[in-house]
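With one protein chain withheld, the remaining protein chains of the complex are depicted in position.
Our next item is chain A:
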Amino acid sequence: MSRARGDEEEYWHSSKFRAFTFDDEDDELSQLKESKRAVNSLRDIVDDDDDDLERVSWSGEPVGSISWSIKETSSSSTSSLEGRDSSLQKGSSSYAAFPKQVSSYSLSSLFKGRNKLPSFQSLSDALSDTGVKNYAPELRRPKAEYKDYSSDWSPKDTVRRMQRGKICSLERFRSLQDKLVLLDEAVAGHDGNVITAVLIFLKRTLRREILFRELEVRQVALCHLIHFLKETGEQKLLLDLLRFLDRTEEVALSQYREHLNIQDVEKRREFLKGCIGLPFSAEDTSHIQDHYTLLERQIIIEANDRHLESAGQSEIFRKYPRKASILNMPLVTTLFYSCFYHYTEAEGTFSSPTNLKKTFKIPDKQYVLTALAARAKLRAWDDVDALFTTKNWLGYTKKKAPIGFHRVVEILQRNNAPVQVLQEYVRLVEDVETRLNLATKYKCHDVVIETYRDLKDRIQLTAYKCKVERGSADEEKINSILNNMQIRWKN
């Protein structure tokens, strides 16, 4: 269902979504500001302690501060709760002091059955004998249960007992047949905890090839074993299993995953080098190769720059000390870094932006966005200019960008570019409405005036007069346009 362009535009303009926008110029926000003022003006009347809020709790119970209390223990683990409690009541945290509250009934009353509390009625109903088991932990297990160890439960009953958390010996399932019936029962019972328990038993009592072979046709159980091996960190067995199943891509990914646990960069680099030969898809192999190359580069750049920075010779590092190391950062961050600190370097050096662009085949769009952000941050407007200037064969210059100029404007604006710089790019925004919006928002008067002139919109242009300064060149410009008899106004 692909609609024609015209349709879409009409759609968006007549759209039902227009009712609300997240533009900051919106009426809604001013409404909000007004409410805020109103509320704030009341502050003097009502301001005192901060307690009310934190005490609110929908059941009316005070909410204690266990989390807070724990944070405190970890910082000074010697003091005990007594001290804690008193400081709590002074209200030193954002929590208010809470009244001591003793639980309204005790557990023993729960087990007696009927309770006088009216709201408890339905529970006591539910608690008639068997129900109790659900709420009371099975702490005092009758001695008899331990005897079940040797009883002859059927596979189904065994699974059912295990689902209910009862101890059950699996040792008597010795034939392969019995083991598999047990496993199938566990899967049929849907309880993953029991499935894993049976698998642990099978893993212990079966040769791995046999276990693997049987799991190949039991996908649910297989998932459980794989997850279990991941969690317990039995990497070698996991890889054997995946290899047995011919899941080569998972073998590769699972090995690659280990790099996350290697802290030392040199070791990590070595490890990644080894990953290149793993059986990834062709596409992923190149990603892994890039990962390795990137870290290799970062190690070189980091060593150089740390040296430069500490020597204090380089102006850029003195002016803008590095906030963090570049190691293990994504490629785009590395590119930003190199556009920031190494922009003018020749392509031959590892840290130069052009070198990075070439090595990693960074698309133009991505490169320009990143370079723009970096140079704008340094307020290097000339570099920004050069980034978009192209010369044709006659030597005329023209501004071109692989991204929309509205994006360029946005990035420049975020870096507090002066109006003169901003204006130049606002003018290049193709869509008239967007251009007008941006120009108005960032007070690029020239652009606004010229756009209204081109639209032959006298009413808007006249209205804009009040937005420019009295007696300024802008006002003069508006007046001269309005007085121009050559223009055939549309209104």
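One rule holds in what follows: a contact is a pair of C-beta atoms (placed from the backbone, for glycine too) under 8 Å apart; a residue touches a chain by one contact, two chains touch by 3 or more; residues count from 1.
The criterion applied here is as follows: contacts and distances are computed from a predicted model.
Engineer: Considering the UniProt annotation of the chain absent from this complex, which name among "Origin recognition complex subunit 4", "Alpha-methylacyl-CoA racemase", "Calcium and integrin-binding family member 2" or "Vacuolar protein sorting-associated protein 33B" applies?
Structural biologist: The correct option from "Origin recognition complex subunit 4", "Alpha-methylacyl-CoA racemase", "Calcium and integrin-binding family member 2" or "Vacuolar protein sorting-associated protein 33B" is "Vacuolar protein sorting-associated protein 33B", the UniProt name of the unshown chain.
Engineer: Just to verify: which one of A:L183, A:L211 or A:L294 makes contact with the chain not shown?
Structural biologist: For the chain that is not drawn, the touching residue is A:L294.
Engineer: May I ask which residue of A:L215, A:L238, A:L369 or A:A401 touches the chain that does not appear here?
Structural biologist: A:L369
Engineer: Specify the residue from the set A:L215, A:L241 or A:L331 that touches the hidden chain.
Structural biologist: Within the whole complex, the residue contacting the unshown chain is A:L331.
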